[in-house]
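Step one of this worksheet: look at the structure below.
Partial complex: the chains shown occupy the same locations as in the complete assembly.
Here the chain labels run A and B in written order, and each chain numbers its own residues starting at 1.
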């Protein structure tokens, strides 16, 4: 079970690294930029969670499996795109949803081990799932996608909540984990399939004069 | 006194969360984005301070009051804008100045408890006051407002310095706190009233060729 989960974790790292590498390609970064984007997207969320929770050592500090998998995924992406241009967009989205599910559950579990209130555990679950992508978008000078597009973080929120409730009920570990991951996966896949999105909050600029000029 | 200060702290959290939610609205973010912006603006400064000072647990990790207040403020802002469009700009600016005063004093005090030199205590006071807003602006793809607009961080700097000096002189705690907060408030309100700004540093691009293209 432990091993299975470790493999799932590394799978999530690889998928997130690929999305980072692709974004780097869209910005025409050099190979170093591609590597950084891959590593930051894959490991940024967990690192932020561990640093804020004071949960040391941060996972990848002692186990070089994470960095190696993320780097290989980045190099693999560049080679793949060079050789066979098309990327299977749907396959990538589904893999990403799976990685999201794994990361959310891990994040929530780590937080619960620190005896935190429910609100903090939820935030840590969501943060582990989405913060890597947020840092990726900020480094690429974009407003983070997840603040504007179809349901993404909400899937993490639901999965994290499911995990906490099941834990509270004392179900076996594989049941908590399985059902919580399924929750994230199903919501996310439904959101992709039917373009479900949260309502947006539009606010006109009331006070144009206080607005700063763009760089 | 403790309780009074805790309430003032939560008031600061609420006000900062409102400015985060409004910025999210200006960028047409969805409801999740609004929540994230509110929480990050309200708690980002204190979190950064605690992580750098190794002052664990970070305030909101164990006490869910912070997250709840920030979330309610965000939801309240959306509802408020939906129902009665106008936002009382001046009221918001004055509340923000008050929140800034509270955060600056808390940040300086936490730093002093770690026996740091004066320069570090000053930075921690200013960071607690302004870093949440800086992260908010970066996530919204804007150059942080406080690097360009009227006096804001300078008010924190003065208040933080006043707090350190009064502490050194051994005045009672409520005097340090009160006078330091008043310092921040008065400078900030004066800056708003008379549009006081620091001089700017204009530098022409000497070397256009090394400039990168915009994303």
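The criterion applied here is as follows: a contact is a pair of C-beta atoms (placed from the backbone, for glycine too) under 8 Å apart; a residue touches a chain by one contact, two chains touch by 3 or more.
Quick caveat, the model's predicted, so the values are computed rather than measured.
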What number of copies does the complete complex in this structure file have, with 2 given?
3
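Everything that follows uses one rule, which is that only the chains that are shown with their structure count from here on.
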Find the geometric centre of each of chain A and chain B from their Cα atoms only, then give the gap between the two centres in Å, rounded to an integer.
28
Mind listing the chain B positions that touch chain A in their complex?
21-22, 24-34, 36-37, 39, 47, 51, 54, 56-58, 60-64, 67-68, 78, 81, 86-87, 89, 138-143, 145, 148-149, 214-215
Of all residues in chain A, those that touch chain B in their complex:
27, 51-54, 114, 116-120, 123, 134, 138, 140-144, 146-149, 152-154, 157, 197-203, 205-207, 210, 212, 214-215
